[in-house]
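Note that one protein chain is taken out, while the other chains of the complex remain in position.
Right after this comes chain A.
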């Protein structure tokens, strides 16, 4: 026991990192309630109370930002069963070589960087030269300018995300499925249950806790997922449906230098995220599975 201080020494680099890079910015968040001026510093700048928040709530774009942020994320959330279906289907494959190949291929897109992936999306959807519009024209329709028509933005963003992550998202369910007691399946077989029935009555209930945990975690990130990719796919013309809270914070804060105001907008986002997480965790507790 006398040597325990060495454990704290091992802990030290990490603790310093979290204090400096995670907790200090939380201290810096106070500029949301101040008029930050670099000369005065974070502590010395003058308090303005909730002025920035009120300005944000009263702004003409407030509801658009909320609508886009929630819209994109709820749309994405609605697709979460796809990864579960992929996992259930892979799990039923008996040919283990084919299973492994299928896994390798479906996981691969996860490793493509969002910059390259955004480039792929833009290239494929190009109205004049993209493969998708070539196909549309082949069928005798007019080409669609996907990237500049706001109506398409959410679908492009959400479905391309799904393409990139449907396999990777299935891994965790596959892990849960591997833990299902084979005796359950044997017993069900003897009772004459079909494969589909066994999936429905054995496999899905077994992975339900995993599904719930992942759903809560996704809810907790509800308003911040994927903004780096949104930023890449955004352009002047699709802005009305692609501007979300986080990209707005980037634009008004870093490009236009309104530090206090955009910190307030970001803080609003973080607080909502946190409240959603707590709410759904409460809800999930009734099912017996929760984060804490």
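Operating definition for what follows: contacts are C-beta pairs under 8 Å (C-beta built on N, C-alpha and C of every residue); 3 or more make two chains touch, one makes a residue touch a chain; residues count from 1.
The rule we apply is simple: contacts and distances are computed from a predicted model.
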### Chain not displayed: protein name in its UniProt record ("Translesion DNA synthesis-associated protein ImuA", "Carbohydrate ABC transporter permease", "histidine kinase" or "Response regulator")
"Carbohydrate ABC transporter permease"
### Message
So one chain is hidden, and I want to know which residue out of A:48, A:66 or A:93 touches that hidden chain in the complete assembly.
### Response
A:93
### Query
Considering the entire assembly, which residues of chain A contact the chain that has been omitted?
1, 3-4, 6-11, 13-15, 17-18, 20-29, 31, 42, 85-86, 89-90, 92-94, 98, 102-109, 111-116, 118-120, 122-124, 128-129, 131, 134-135, 137-138, 163, 166-167, 171-172, 175-176, 189-190, 194-196, 210, 220, 228, 231-232, 246, 249-250, 253-254, 259, 262-263, 266-267, 269-270, 273-274, 277
